[in-house]
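Yeah, one chain of the complex is gone here, protein chain that is, but the others are all in their spots.
What follows is chain A.
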Amino acid sequence: MSNEDMSEENLPSEREHAHHGAVEPVGDPFADPGLPPHEPRRQDIDERTARRSERTVALLFTLSMIATVGFIASYVIFPIDKIVYIFPFGHVSALNFALGLTLGVALFAIGAGAVHWARTLMSDEEVPDDRHAIEASPEVREQVFADFRQGVKESQYGRRKLIRTTMMGALSLVPLSGVVLLRDLGPLPEKKLRTTAWRKGMKLINQNTDQPLRPEDIGVGSLTFAKPEGLSDDAENFQTVIAKAALMIVRLNPEDIKDKRELDWSHQGIVAYSKICTHVGCPISLYEQQTHHVLCPCHQSTFDLSDGGRVIFGPAGHALPQLRISVNAQGYLEALGDFEEPVGPSFWERG
């Protein structure tokens, strides 16, 4: 950095105070008096105390051995499914409890023994050791630079421009192969996030009973979860399909529905909304029947199901998508198509 404009003395670095070392003028009350003399401990002068320390350390090491025997015994004795009541921990696995505590004691006692040994018996005399500057001396520095220049000169790297350029080219291209190889980590997004499994005429299947839903199955004040017809729980891609297709259904009073389109897309006050929160995709699970609000338990986004799934609180950025439903000839609830807009969290191409 250029600081020709300011005097170097003002930089703190130039104000090296000679506080360190006993080089202060005589009579300086703050001068470094040097290392205090070593104070012996009881153990250093009294052999009986020292022997007591020895016994303590030995006791701790012995305790560790006993605990290890206890560990092995617990492993053999306790059946893995035995549950016992231990105050204040409650009902715990006897095996886990016994193994953990014996192992804990076996390890802790070794540590306590070693630390006690170090503190009471090993010399506690503090000694100084010199530090040396990390930086090399100017001569070494010169030598290194000279060696480096010599090496570069001998390689003719500077003179042979053609070699230099092509080598740089080759080295910067070769990692591309590695990048290309990552292409097959996954498919391209294309329109995948825009659609779900719902299609026109698909029946709404109750997640609990696995039966197609009829309007009369949907009571007032309860939240029903549904999946598309034909999606079996043990299908290979069940998780990925349900991650977008999960549906929640409630019955409202048609006159309570504030949003005109919502009313059009409902059937006798039964509305179907995506269960996947538009914030970052948690499944919504709580329903407040007086207000017709649903709450996402993850970050508390709250949506008004009587008003087009509008966000009324929380970090979600847009309303819940609604699925258009009706009743088919047999009286089952059916979808009239896929969601009109992508479900779940927003993404760049969503628009």
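To be clear about the criterion, a residue touches a chain if its C-beta (ideal position, glycine included) is under 8 Å from a C-beta of that chain, and two chains touch if they have at least 3 such contacts; residues count from 1.
Note that in this section contacts and distances are computed from a predicted model.
J.: Out of "Oxidoreductase", "D-methionine transport system permease protein", "Cytochrome bc1 complex cytochrome b subunit" or "Electron transfer flavoprotein subunit alpha", which one is the UniProt protein name for the chain not included here?
T.: "Cytochrome bc1 complex cytochrome b subunit"
J.: Among A:K244, A:H267 or A:H292, which one touches the chain that has been omitted from the display?
T.: From the options A:K244, A:H267 or A:H292, the contact with the absent chain belongs to A:K244.
J.: Specify the residue from the set A:S53, A:T68 or A:S285 that touches the hidden chain.
T.: If we include the chain that is not displayed, A:S285 is the one touching it.
J.: For chain A, which residues lie in contact with the unshown chain of the complex?
T.: Residue positions of chain A that touch the missing chain: 1-3, 5-7, 10-13, 15-17, 19-21, 27-36, 75, 80-81, 89, 92-93, 95-101, 103-115, 117-119, 122-131, 133-134, 182, 185-189, 192-193, 207, 225, 227, 233-234, 236, 238-240, 242-244, 246, 275-276, 279-283, 285-286, 297-301, 311, 313-318, 344-351.
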